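All protein chains of the complex are present and in place, except for one that has been dropped.
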Amino acid sequence: MTDAVQVRLLFFARSRELAGTSETSIQVPKTTTVNNLLKIIVKHYPQLEPVVDSVAVAVNEEFQGNSVELTLTAGDIVAIIPPISGG
Amino acid sequence: MTDAVQVRLLFFARSRELAGTSETSIQVPKTTTVNNLLKIIVKHYPQLEPVVDSVAVAVNEEFQGNSVELTLTAGDIVAIIPPISGG
Amino acid sequence: MLNLDYVSVTEKHLDLNALTDMVGREDGGAISTFIGTTRNSFQGKAVVRLEYEAYCTMAEKQMSVICDTIRKTYNVLNIAIAHRIGVVPVREASVIIAISSAHRIDSLEAVHYAIDAVKELVPIWKKEVYADGSEPEWKENCEGCTKSLSKK
Partner (left out) sequence: MLNLDYVSVTEKHLDLNALTDMVGREDGGAISTFIGTTRNSFQGKAVVRLEYEAYCTMAEKQMSVICDTIRKTYNVLNIAIAHRIGVVPVREASVIIAISSAHRIDSLEAVHYAIDAVKELVPIWKKEVYADGSEPEWKENCEGCTKSLSKK
């Protein structure tokens, strides 16, 4: 992975409980889609498999389209966002 | 006026200021329409002439249709209701 | 749990917390409120205060009719409608409506309906007093509305 970067990875709510942590860091390709990013994360945290289809992803606090090609930078904050239930 | 009854007559807001009183009593026909009632009232209080077309009438605290035939009883409360501006 | 319809025409300062506490319920997930406040100007003229006058007994009766209509249309829990009369200084509340419901859509829509209905159906009047000393004016919520009431 010559074009790999290290990003921060945040988990919340159910995904946090399943992952067993609220934050970690992970190496990912510099350019990738959200769908591919999720596949990589599930490889590290297979226990997220049941929820992966229902989560959204935010990069640096902005929601990202699933098929958008992301360009990530070292230190970027990737967050797994389970279905929202605020209010 | 054999079929006349004495009713209480209430004025509010602008009609109260024009009439110079908030309450009086007046002799009116036992059966009459709201329009006719207003004509009688304006005969007693000609200063209400400028507002008579914009007021509604309530009898015993219920709005009455202008052309409805009212049957009044002695002591009924007739109220002149200028355009509402609550809220 | 019994439903509450609270209606009030009062010379006292309106207490938002007291009214929302009154409509709040353990089986409710939503409280919507509307607060009408006195504005400091009308068409460029500075307003120093409003003076409200009511046909009190009929006003509270009409507020109860509005509560009945709300219950026929929306799935609400408790309703409170309170209108202040007398002098209301700028920025203070002249009317507060607070409605609770299990789900938000009902109280949101019911409050909207309720304030429209109060302005149309409840015999209360306001006189605007201006800073420039010009003749105070009795306001009208919308032209012809009151006249059309008599047909309802």
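Order of writing sets the chain letters: A, B and C. Residues in each chain are counted from 1.
We take it that contacts are C-beta pairs under 8 Å (C-beta built on N, C-alpha and C of every residue); 3 or more make two chains touch, one makes a residue touch a chain.
Everything numeric in this text was worked out from a predicted model, so none of it was measured.
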Visible partners of the omitted chain are A, C
Among listed residues A:19, A:34, A:48 or A:72, the absent chain is touched only by A:34
Where chain A meets the left-out chain, the residues are 10, 12-14, 16, 34, 53-58, 61, 63-66, 79, 81-87
Absent-chain interface residues of chain C come out as 16-17, 20, 24-41, 90-91, 100, 102, 104, 107-108, 111-112, 115
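Keep in mind that, in the parts below, only the chains that are shown with their structure count from here on.
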Chain A to chain C, mean C-alpha position gap in Å, rounds to 49
Between chain A and chain B, the Cα-mean centres are separated in Å by 73
